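And now, chain A:
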Amino acid sequence: MLLEFQDIHKTYPGGRPVLNGVSLSLDQGQTLALTGESGSGKSTLLNLAATLDRFDSGEILLDGTALSRLGDADRAALRRTHVALVFQQFNLIPSLTVGQNLSFHARLAGRHDPDWEAHLTGRLGLSDLLDRHPESLSGGQQQRVAIGRALAVRPKLLLADEPTGNLDETASATVLDLMLALVAETGAALLLVTHSHAIAARLDRQAHLTNGRIA
Partner candidate 1 sequence: MIGTVLQALWSHWRWHRVQLATLLTGIALATGLWSAVQAINAEARASYDRANLQLGLGQLDELIHPSGRIPLETYVALRRSGWQVAAVLDGRFDAGGRSVRLMGVDMVTYPALPALTDTQGNPPDPAIVLTAPGRLFAPPDLAAQLAADPDLPPIIASTALPPGLVLTDIGTAETLLDLSGSLTRLLVLPEQPRAIPPLDQVAPDLRRQAPEGRIDTARLTDSFHLNLSAFGLLSFAVGLFIVHGTVGLAFAQRRGMFRTLRALGVPLVTLSQLVLAELVVFALLGGALGLVLGHLLAGALLPDVAATLRGLYGAPVQGQLHLRLEWVAAGLAMAVGGTLLASGQALWRLARLPLLSAPGVQAWRGKSGHRASAISGGLVCAAGVAAFAMFDGLVAGFVLLGGVLTGSALVLPLLLSVTLGFFARRAKKPVTQWLWADMQAQLPGLSLALMALLLALAANIGVGTMVSSFRLTFLGWLDQRLVSELYVTAENSEQGRRIEAWLEPRADAVLPIRNVELAHETGPLFLYGIVDHPTYRENWPLIAAAPNVWDTVRQRQGILINEQLARRADLWPGDRLTLAPGNTLTVAGVYSDYGNPTGQAIVAMDLFDEIAPEADNRRFGVRIDPARAEQLAEALRAQFDLGPGAVVPQAAVKAQSRAIFEKTFVVTSALNVLTLGVAGFAIFTSLLTLWTQRLPQIAPVWALGLTRSRLAALELLRSLVLATLAACLALPLGLLLALILLEVINVQAFGWRLPMFLFPSDWMQLFILTAIAALLAAALPAWRLRRVPPADLLRVFANER
Partner candidate 2 sequence: MSVKALFFLLLAPFAVSAQGFAGLGSSVEGFDIPQPGYRFDFPADHGPHPSFRIEWWYLTANLTGEDGREYGIQWTLFRSALRPFDQPGWQSPQLWMGHAGLTTPDTHFFAERLARGGIGQAGVTAAPFEAWIDEWHMRGDTIDALSLRANGDDFGYDLTLTADGPLVFHGDNGYSVKSAEGQASYYYSQPGYRVSGMLHLPDRKVTVSGEGWLDREWSSQPLAADQSGWDWFSLTFDSGDKLMAFRLRGGRGDYTSATWITPDGSSRSLPDGSVSFTPLQTSRVAARNVPTEWQVTLPAEDLDIRVEAQNAQAWMGTRFEYWEGPVTVSGSHAGRGYLEMTGY
């Protein structure tokens, strides 16, 4: 088991409970779509898996590590080496070139592999754009850079939060196809948050969150 949520509870200060006893697991190489209404807690669950946020009770095991016991530095190390993220807003570093952005996470993790990155660049159709800056790219191109950045680190787990939420339909389809193909190629597990059932249907498994629980 690569990722396992065990009875997770989470309440934001001053709000009602967001997660109310979620249990869910994900195997190595498996893809899982997490769907739900706005505010159903699906992004929160993803952020918890990414060690970006803390939960109130329960436990999350990531590759056998219990996240509740980790300090900030260890959580940062886990993010650097085991997990990769693809955001709705792309979150590229605007002052770095496309090429620098692509290899950025891998360099941070100490896993810079030019051959693998060249392969990814080719697959993502970014070869001609390496010296440009993100702001001159279209949204679809930027998200492809973000996917490349995430997979360049060869993560065990890829977390994607509405990766196509900011893209038009055509771009959206291309990006999703590429991402799923590359995830399959790398053998990473994928946890993808989406509100689109069409997208969810393309993944191995689907889980639906309602009122802070898996339905």
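Criterion: a contact is a pair of C-beta atoms (placed from the backbone, for glycine too) under 8 Å apart; a residue touches a chain by one contact, two chains touch by 3 or more; residues count from 1.
Candidate selection criterion: all candidates are chains of the complex that A comes from, given by their letters.
The structure displayed is predicted, hence computed values, not measured ones.
S.K.: Would you mind pointing out which option among 1 or 2 touches chain A in this complex?
M.R.: Here chain A touches candidate 1.
S.K.: What does chain A use to touch candidate 1 in their complex?
M.R.: 47, 50, 52-53, 72-73, 76-81, 85, 87, 89, 91-96, 100, 104-105, 107-110, 133, 139, 166
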